[in-house]
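With one protein chain withheld, the remaining protein chains of the complex are depicted in position.
Entry: subunit A
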Amino acid sequence: MKKNTQCYFTTNNVKQIDYKDVDILKKFLNPHARMIAGERTGVCSKHQRQLASAVKRARFMGLLPFVAK
């Protein structure tokens, strides 16, 4: 798998990652609904931390699964 070199959120000028943006969050999950490492997706540390919170919030609200399959 080719590694992305640029952070998706930085290039799109995202100030805060929203937990309701389920379609965006899903891009950073694997088929088991686990988070993919920032190293692999190219997300910078600042946004990876935000992303982690957003995914966890979305899980709590039942918008994303805790586990899939």
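As a working rule, a residue touches a chain if its C-beta (ideal position, glycine included) is under 8 Å from a C-beta of that chain, and two chains touch if they have at least 3 such contacts; residues count from 1.
Following the convention adopted for this analysis, contacts and distances are computed from a predicted model.
Selecting from "Amino acid ABC transporter substrate-binding protein", "Transport permease protein", "AIM24 family protein" or "Small ribosomal subunit protein bS6", the unshown chain of this assembly corresponds to "Small ribosomal subunit protein bS6" (UniProt protein name). In the full complex, subunit A touches the hidden chain at residues 12, 14-24, 57, 59-66.
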